[in-house]
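A single protein chain has been removed from this complex, and every other one stays in its place.
First chain written, first letter: the chains are A, B, C, D and E, and each begins at residue 1.
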Amino acid sequence: MKSVKKLEIVTVSVELPRILERFEKRGVEGYTIIREVTGKGKRGLQDGDELTDVFKNSYLMIACPEEQVNEIIEIVRPIIKKYGGICLVSDAQWILH
Amino acid sequence: MKSVKKLEIVTVSVELPRILERFEKRGVEGYTIIREVTGKGKRGLQDGDELTDVFKNSYLMIACPEEQVNEIIEIVRPIIKKYGGICLVSDAQWILH
Amino acid sequence: MKSVKKLEIVTVSVELPRILERFEKRGVEGYTIIREVTGKGKRGLQDGDELTDVFKNSYLMIACPEEQVNEIIEIVRPIIKKYGGICLVSDAQWILH
Amino acid sequence: MDINIIASNILNPQILFYFLGVAAVVLKSDLDIPQPLPKFFSLYLLLSIGFKGGVELSKSPLNDSILFTLLAAILMAVVVPIYSFLILRTKFDVSNSAAIAATYGSISAVTFITASVFLQRLGMEFSGYLVAAMALMESPSIIIGLILYRLFTSGKSMEEFSWSELIREAFFNGSVFLILGSLIIGSLTGASGEESLKPFIDEIFKGMLAFFLLDMGIVSAKRIKDLKNAGGFLIAFAILVPLLNAALGIGLSALLNLSEGDAFMFTVLCASASYIAVPAAMRLSIPDANPSLYVPMSLALTFPFNIIVGLPLYQSVINLLWS
Amino acid sequence: MDINIIASNILNPQILFYFLGVAAVVLKSDLDIPQPLPKFFSLYLLLSIGFKGGVELSKSPLNDSILFTLLAAILMAVVVPIYSFLILRTKFDVSNSAAIAATYGSISAVTFITASVFLQRLGMEFSGYLVAAMALMESPSIIIGLILYRLFTSGKSMEEFSWSELIREAFFNGSVFLILGSLIIGSLTGASGEESLKPFIDEIFKGMLAFFLLDMGIVSAKRIKDLKNAGGFLIAFAILVPLLNAALGIGLSALLNLSEGDAFMFTVLCASASYIAVPAAMRLSIPDANPSLYVPMSLALTFPFNIIVGLPLYQSVINLLWS
Partner (left out) sequence: MDINIIASNILNPQILFYFLGVAAVVLKSDLDIPQPLPKFFSLYLLLSIGFKGGVELSKSPLNDSILFTLLAAILMAVVVPIYSFLILRTKFDVSNSAAIAATYGSISAVTFITASVFLQRLGMEFSGYLVAAMALMESPSIIIGLILYRLFTSGKSMEEFSWSELIREAFFNGSVFLILGSLIIGSLTGASGEESLKPFIDEIFKGMLAFFLLDMGIVSAKRIKDLKNAGGFLIAFAILVPLLNAALGIGLSALLNLSEGDAFMFTVLCASASYIAVPAAMRLSIPDANPSLYVPMSLALTFPFNIIVGLPLYQSVINLLWS
């Protein structure tokens, strides 16, 4: 059992490759993605009904040591700023196997 | 960074429009939906295999200030009571951009 | 309102039936599943692009009383060990209806 | 009836693909047809049968005999749930009785479609307005079921319930809407529309049906184990009530002087039970009824009984009586 | 123009399925065609129209007249967004003006495909290279829109933006890529390829189009309420600019001496507006423009206007002028 931080990020699916590329460079080693979530926020409804994938959001969950949180935030912040989204941080215990 | 509450709700997909309508009225400004989750609870298995969408559940995540939690709960409680589901509340930090 | 533990598990979809069978036996009464999540971990990228479902992961969320946590962990741990995955535990409040 | 007709029906590729789906579940194969592919097949089948029915309608003008048949169809959709409810109430509570009754008052479009292929193999035809009859029979039992539920449940506060919602759900649910809409489009465009869509809605039709029945086999076999909850009474109900309804259907067809093909299709409508539209409506309007009773009864018993035994049985009885 | 032609166009089953989709939303039916089925239909349509265009191309060699038409197509794709931008700037900010202008400078493949079925009903033909023209017209307006945006927005730091990304998005986005690719494959394989794929890409084509237009009806009707945000000016723009573009298209067709069928298809290209490729590119490259303006304008106004009123209108004008 290890104390970690859990980040939950919702943002545009099309920017995901770029985010993941930067994760790669910065040594973010694990993440889970749920594609095509819908929702609503400051930029209005994203109901996934569009004919193009560009309007779709993805949900990204990352469990990481506390020290890495800031680095990850700096990667996603400009994208959330430009295209919208949300980033939550909370505490969790990682069960080691 | 802002302390918020995170609500996680699982309930029947068909009642979602009604829930969201009430969110609109009460000023709930943001939420994320994952459609077609499966699962099990008091009402047995919901394995998404049905030929109709009526048996499908959705997962709803809402980050909101503590003051709004009760209002949201009162919106979803009767629906969970009637059709089943679950509502969890936990703490999180919202990373502002 | 009841204090519960929230488990979040990501592991291979094909082992899910076996996990759920054991949940059944041990009296784990509720869970929610999100199928076909993608992600990355120690075993590399799982991008869901494979032609077979065997490479796909699922996300499993369980709200349970603290006493049950260990039992559940013992069920999923060998599977995560063999096929990969992650198991997080955190605190939450269950809103009773 | 001749056992050979059942045997020859079973050798339909469509029916065999249904069995293949069942076998996949029994033998624990991981064969699976993921959503929304089954939805695609069912939308396709509804659109096609609706459109073809409409085209046929456009060829033969409405007349009294057609009108009477449509009325008879609605009558059956109203009467069947009422007497089903009375039978069920001898053993079950109000909510389950109402939900099951509604299920058996309605129809199964896929059974109807499979029957149309069965008929075609025999070289027989049926009239387009029976598709209209099918669409008209889908919804009334939802309303009847709910009225029964309300009447027999004291203390249910009426206000929390939205009738307008229910009526919309009953008459504008996706499948009714698509059949009716395609029927209207077919009747408006007639022969020219038929020519333009024929390869899509006609030629690949039987293949799409085979594919869909493969899925139906998988889905219904998965539901079979739920029948344990149902018990002997409901299992008997799921076979005998369709037979009774078929008998009524044959009687009405004779009264209405329907052609042999039309009598067969009308009978199939009467004998079939809903496993999509009505269960969906019941889940919403009678949430305390148990879906693991009414869904598997109709899906895992009545549906396969009808397409395997029912079709040849009804056909040979009608053939005997009509000739 | 004859109102009868509109009426007869409306009786196309494809157009009627579009209306059925609209009706489903208006009557609050839960009829819905879940993803990725609409994606399947649209991939299918792009692949088929591209391939058929390619096969036609392989039959008639490239010549000057074809080259001039292709140049005219590109010219329209460059000029339309520029003057649209100037019109829009009288009322809107730079980002929204640029995004809407780009939308109207590009084309709609589904409008083109619907037009091809319309033409076929009239017993007329068009040349394969118009499919190439369609592919060529999709992308330029994306670049033009972005150049306009950059020129008129002071203080935008150029460095944060990746032109290579944009050009890739403009020229290699899925739909352009699939049309062009299928066009090339069609022209390489010619008649033998045509024979091998004909039942798939030709015979079931109109049915697949009907299915897709059913979905388009649903999707566009859901967007109609967004038009409230748009206001009278944009609503007028969404009808009048396509008409103006159609007029220009007819003029150019006359200059280029196109056949009646080719003139019609070229005009339809000019009159149509993008609701997939360009909105996608704008969302990424001009994120501060409001998608709930440019998407519903093109999808819920210009698209239905073109397929319902536009097709018969343009055809009768051309027929008048050409004869």
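Here, contacts are C-beta pairs under 8 Å (C-beta built on N, C-alpha and C of every residue); 3 or more make two chains touch, one makes a residue touch a chain.
Predicted, not measured: the structure shown is a model, and the values here were computed from it.
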Touching residue (missing chain; options E:Y83, E:F152 or E:F200): E:F200
Full-complex contact with the absent chain, from E:L122, E:L166, E:I185 or E:I224: E:I185
Touch residues of subunit D, complete complex, unshown partner: 11-13, 16-17, 20, 23-24, 27-37, 40, 117, 121, 199, 203-208, 210-211, 214
Those residues of subunit C which, in the complete complex, touch the missing chain: 14, 44, 48-55, 82-83
Hidden partner interface residues of subunit E, rising order: 35-36, 39-40, 43-44, 47, 51, 168-169, 172-174, 177-178, 181-182, 185-186, 188-189, 192-193, 196-197, 199-201, 203-204
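The definition used in the following text is that only the chains that are shown with their structure count from here on.
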Farthest chain (mean CA position) relative to subunit D: A
Top chain pair, ranked by number of contacting C-beta pairs: D-E
Chain at maximum distance from subunit C, centres defined as averaged CA atoms: E
Superposition rotation for subunit D onto subunit E, Cα-based, multiple of 5°: 120
Rounded Å distance, subunit C centre to subunit E centre (Cα mean): 46
Geometric centre distance via CA averages, subunit D-subunit C, whole Å: 39
Residues of subunit C whose C-beta touches two or more other chains: 34, 90-91
Residues of subunit D touching at least two other chains: 35
